Structure formats: structure tokens, C-alpha cells
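Sharing a structure with you now.
The complex is shown incomplete by one protein chain, all other protein chains being positioned as in the whole.
For subunit A:
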Amino acid sequence: MENTSSDIRQLNEKIHQASAFVDLLSMELGKVIVGQRYMVERLLIGLLAQGHVLLEGVPGLAKTLSIKSLSSAINAKFSRIQFTPDLLPADVVGTMIYNQQKNEFVVRRGPIFANFILADEINRAPAKVQSALLEAMQERQITIGDNTFKLDEPFLVLATQNPIEQEGTYTLPEAQVDRFMLKVVIGYPTKEEEKLIIRQNLNPEASSPIRAIIQPSDIIEARKLVREVYMDEKIEKYILDIVFATRNPEDYKLNKLKPLIAYGGSPRASINLAWAAKAYAFMKRRGYVIPEDVRNICFDVMRHRVGLTYEAEAENVTSENILSEILNAVEVP
């Protein structure tokens, strides 16, 4: 059914009220996390758009603290899995163990049975463990023995990888990386922010603990509204133009990018770009998507979906450079 202007106005008002929790949530997280507003915003986009987030950044940038605080603020269950080379799929999803008293096998659930999962240094575990996690991410269910368990909603995986240490790591294959809605690159805090971090850590009693300000059911309700956010055909075309420009740059007068791109964004890129744009519009308390929303989340949705050629790597061209060129060439509606 097509939305009318009054529908959109009503939706806009509804979203304006319903999205108020986003500011509250950001404020609550701000109690313990200094800076990193960008990362927190992206976590919320992932949460609202039902997408998982891959974080790339050096250790010590409050990745664990952020997701732990987020789960506390939403009153959700949190698990942290440290990925190591000797980790097994059963360590993540769970296994069947023999109960001598009952004389039967019983299921022991793994740490993945939580609302928020921090898969720390995901590239340190071999492919089979990565696959076990990524399958759960995709299907949102786990099979142990003959039993299949639906994972509780909201279910958000936040995986991290360290960009500087590559020795002894198992790089995520392109197909696996594609399952993450966002790949967020986190930088260091500013000098001022770091000063506050020091003070906060030297005097932990001064900072108040995180309170549960919303329930997981509120997130599920918010997701329904995110789905309803109006996206005009012009915005859809804009999204398609961006994704297609990564595949066929020559069609957008970007012939110079052709030898630098090994492969462009998949249809999943278009879907995720649309979802993330809707979630971003929701967070900005709007009932409709504007081109700014698409541009704002474009880098995080697309950076891991644009494959670079050896030529690009030799010339130190990054996927961000390519996306910038594309955004500067594709006409905004």
C-alpha cells in the first residue's frame, strides 16, 4: 500500500515520540564511555536495523565497555567470546554432555545464547569457528544435536578485529564479511576525551553505574517502526546508483576506478544500505529517509564490500578513497 503525505506525517510524529529513547540511551552510555559517539551511534544503527557490526580498531578503544554498557542499558544478556586459534565451534554454540544422574545427553548452551555478543578478535579463530558464529548471525538459530534453538531477540553480534597484527590470524573471507551490516573503523579519542578517560579510571567511584532505561521489547517495537520509515523511489535509485557504481564505475564516468575495483557491492549491500539509512533516519527522529542518511552510513555499509585489486593496494588506494570518488560522482536526487 502506498503511503500518502498524511500517513508520512503521522508516521513522522510517531517516530519522533518513539525515537526519544535513542537520546536517553546515548546519554546513559555517555556516563561511562567518553567520546566514541560515532561507534555508539553505529551500534544503535545495527541494533535497530537488525544488522551485525564489525569493529576494526586497536585494543583499548572501549569496544567491550560499549557493548557491555549497551546491554546493561537495554537490560539484555551479554556474552563475550575471546576468539583464539584453539577455539572450537562447540565452545561458541554449545554441546551435548552426558548427565550421569539422568543417564542421558543434555544440551549445554554456549555463550552465543545472549542478546549481545562480543566476538573479540574474530580473526584469531580458524574458519570453522567463524562459520559457526556467522551461521548463527544469519539464521538467528542454533542447532545442537537434534535440537534447534531460536536465538532471543534482539540479537546483535559485535565482532572486533585488530588491523595491525596480521600474524597468526585467519582473515575473514569476503562472503563472511558481507554478513556484517556495518564495518566501523574506530580511531583514538581526542586529547580532551583521553584526559577525561584518565580521570574516570583513576576515580571509578565518581561515575554512576549504567541503569536499564529500556527493555529488549522496546527495541523490537522500535524495529517495527524502523521498517515503516518511508523511503522514496528517488532514494532507492540513489542507493542503487552508489552500489552499481562500485560494480560498473565506467557507467558513472569513473573509468579510472575500473582497474582498482576487484568486485563491487553485492545485493546484500543495497539491502543493508537501505536498512541502515532507515535506522539512521529513525535515530534522527524522522519518518522518511533523505540523501544525507544514505551518505552518512554509506562508508560503514560499503567499505568491506568493495574489493580492491593488487593495483589499488600497490597505489595505497583504500576502499574509502573509492567510495569518496563514487559519492562525489553520483548525482544526489
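Here are a few things to note about the model shown:
Operating definition for what follows: contacts are C-beta pairs under 8 Å (C-beta built on N, C-alpha and C of every residue); 3 or more make two chains touch, one makes a residue touch a chain; residues count from 1.
Heads up, the rule we're going with is that contacts and distances are computed from a predicted model.
According to UniProt, the chain absent from the figure is "Protein BatD", selected among "Sugar ABC transporter substrate-binding protein", "Hsp70 family protein", "Protein BatD" or "Twin-arginine translocation pathway signal protein". Considering A:56, A:153, A:218 or A:232, the position touching the chain not shown turns out to be A:232 (whole complex).
The hidden chain makes contact, of the residues A:197, A:213, A:271 or A:327, with A:327.
What subunit A contributes to its contact with the hidden chain is residues 3-5, 8-9, 12, 230, 232, 234-235, 286-292, 295, 327-333.
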